[in-house]
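Only a single protein chain was left out; the remaining protein chains are all shown in position.
After this line comes subunit A, so read on.
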Amino acid sequence: MSAPNDDNASAHSQLSSHFFAGLLDSIIVDVASECHRIARLGLDRNLEEEEEELRLSAQARVTVSDPSNSGEANNKHVVDIFGQTHPAIANEIFECMNCGQSIMAGRFAPHLEKCMGKGRKARLKSTRSSKAVQNRYSQGSPISTYSPYSNSNNMYRIANGTSGPTGEEYADGTLEEK
């Protein structure tokens, strides 16, 4: 095969450029034709609105990140729009609907978790003994698909049976004992 000389090479690359240009033109017209149709048929998106939203968001980000803006006060000593202040931990007191104890709002969830025998620790324990418990407590339960610790009738029975339960004992001890 003869070595390609410069003339051949430039003709070669000229030809490839030519075809490439042709392909590129074809693609450009393709896209233009598609967009033309979309625009003419009224199918295009409202770009002005979209850009306005983008602009407002960009502006907002700049404003918010500006340290001179007070922004939102994240501390819990702020006065709300009704003129009220609230402690960091909610201090409303009410009765637990499961055991009747008086609980502070901010500590209600952890209390209830233990009280109802739910939560990770309680769950692990009860799944181990669940089969046995199910046999004992599932009579009379109208919905058989419910696992025992979620059947309220049984729970009330358990809760009333023990004297002044602390959460732990109730979850760990009493279920197994009976």
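Following the convention adopted for this analysis, a contact is a pair of C-beta atoms (placed from the backbone, for glycine too) under 8 Å apart; a residue touches a chain by one contact, two chains touch by 3 or more; residues count from 1.
Definition applied: contacts and distances are computed from a predicted model.
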item	value
Chain not displayed: protein name in its UniProt record ("ubiquitinyl hydrolase 1", "Histidine-containing phosphotransfer protein", "Transmembrane channel-like protein" or "MADS-box domain-containing protein")	"ubiquitinyl hydrolase 1"
Options A:9, A:24 or A:105, residue touching the unrepresented chain	A:105
Residues in subunit A touching the chain absent from view	22, 25-26, 29-30, 33-34, 36-38, 40-43, 45-46, 49-50, 53-66, 71-73, 76, 78, 80-82, 84, 86, 89-90, 92, 94, 96-98, 105-110, 112-113, 116, 118-120, 123, 142-143, 146-147, 149-150, 152-153
